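For this depiction, one protein chain was excluded, whereas all remaining protein chains were kept in their positions.
Coming up: chain A.
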Amino acid sequence: MRRPDRPRRAAALLAAAALALAGCSDGGDSSGLPADEGAGTAIGGDGVRLGILGECEGPFGGFHEDAVGGTVLAMVNHAGAEAASPTSAVDGFTGAEAAGTPIELVGVGCGDDTADRILQEVRRLVEQLGANVIIGPLSGDEGIAVAEYAKEHPDLTVLSGISGSQEQTLQVQAPNYFRFFGDGAMWNAGLGDILHNQEGWDSVAVIADDYSFGHTSAAGFIAEFCGVGGQVDARIFPPLGTTDYSSYIAQLPGPDEVDGYFWAVGGTGTQAALEAFVNAKGDLTGDQHAGNLFFNPDLAQALGTDIAGAYVGGFATLPGDVTTPAIDEYLASADAAWESLPGGVSGNEPAPPSTAAAFGFFYGYYSAGVALIRGLEVVDGDVSDPSALHEALSGLTVDLPYGSVSLDENRSGVVDVGLSQLVLGDDGAVVQEAVAVIPQVDQSFGGAFGPDTPSPSREFPSCEERDVPWEGDAIPVVDGVPQR
């Protein structure tokens, strides 16, 4: 009734615009537009344009310095670079060159432990800043997302930072995605063998965080413990962030019903879960408990020294008391590169850089940086053909401070894993002591995990006996020295 022609004129204008729009979007074949050139990566060219995917927010946000620092130290030690700041790693490095090829740091990404965010960060580094090599990311689900991204951008080269999920290599299998360290399952290699064959555990209850890392960590233990003949009587998965574990502990069999318990509960949950166990099932005894890397001597402060005797799974580095000339040299080089670093281990307070360097997060990124430099040396610094660099990286065996690493057919590291034990020190305090190094651990666990198996979950893997390649191969460590 009111001015009927007005909306009509507006509609006519919009219809014209819509028609133009339809013309442009027809068929999805819009070749010729700059936006259709995909990644827009500066592949080729003269040098390496490096982007680092760090982690400045989220649960691992405290390890941003560690992540960037690892790569910077690799550049300082092996590519003649200098750290840009004496007290912080995130400012990067200057003057890096490998086999005559300059390595320029174009940007540092900021993850928050989610796949969505890390995808945005890697896109920014590659598509906006023109990175042609990426080192990172840090956490498990991020690794899967970045590996998928790498698969879609075949000219990009990605070296994983310290992301521990299996799938990023085992199932995604991107030909340009490399991981020079182990995964969350591999870090528990050797525990099942020792506990079953040496400590006489036949049955075990498993308690793990109900998310991908908890599942993966538990999967490594279960695959091996069952592989060597043990039995898993219960698997309990409390949600991440649980504060009151009593209802989950109540579901566990009692200490007289199983030979032991394996814990893969992280963060503040480790202590809360063990305290709930003490309240419901009685005192802890070290010979009946084992944990993944989250078990540490600090637990004794709240739980008492009875926890001494518990076995602890490994991580990317070997336990702190293992010393070799290569490790000493590596830690000293970190102290020489910076005056101090506010890493995650020191609670982001300035600390000697070797504190951060001895921890897995820093070391994973260091391994990736060294591998990149070695790969560039193989191709004489020529990055114009990314596939040649990918081939070179695939065939590398990199000598690293905590043991040499080669890659399997899915470009995932075959590594040495160090196991340790909580023991009573001379002063009566609980300390962590290396007990064994498991050599040449790979992702498959003798066939328990493969490209066609499901991802580790609450039910997978099932408990089956199978040949575990490294059964009985554990190299004992005496007074911090592996008896190779």
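Definition applied: contacts are C-beta pairs under 8 Å (C-beta built on N, C-alpha and C of every residue); 3 or more make two chains touch, one makes a residue touch a chain; residues count from 1.
To be clear about the criterion, contacts and distances are computed from a predicted model.
Q: Just go with whichever of "Carbohydrate ABC transporter membrane protein 1 (CUT1 family)", "Branched-chain amino acid transport system permease protein", "Succinate dehydrogenase cytochrome b subunit" or "Ion-translocating oxidoreductase complex subunit E" UniProt uses as the name of the absent chain.
A: "Branched-chain amino acid transport system permease protein"
Q: Looking at the full complex, which residue from A:E82, A:D116 or A:D399 touches the chain that isn't shown here?
A: Of these options, the touching residue for the absent chain is A:D116.
Q: Name, in rising order, the residues on chain A that touch the hidden chain in the full complex.
A: Against the missing chain, chain A presents residues 2-3, 5-7, 9-11, 13-14, 16-18, 20-22, 24-25, 27-31, 33-38, 40, 56-57, 61, 64, 110, 113-116, 119-120, 123-124, 127-128, 140-141, 144-145, 148-149, 152, 165, 167, 171-172, 210-212, 215, 239, 453-455, 457-458.
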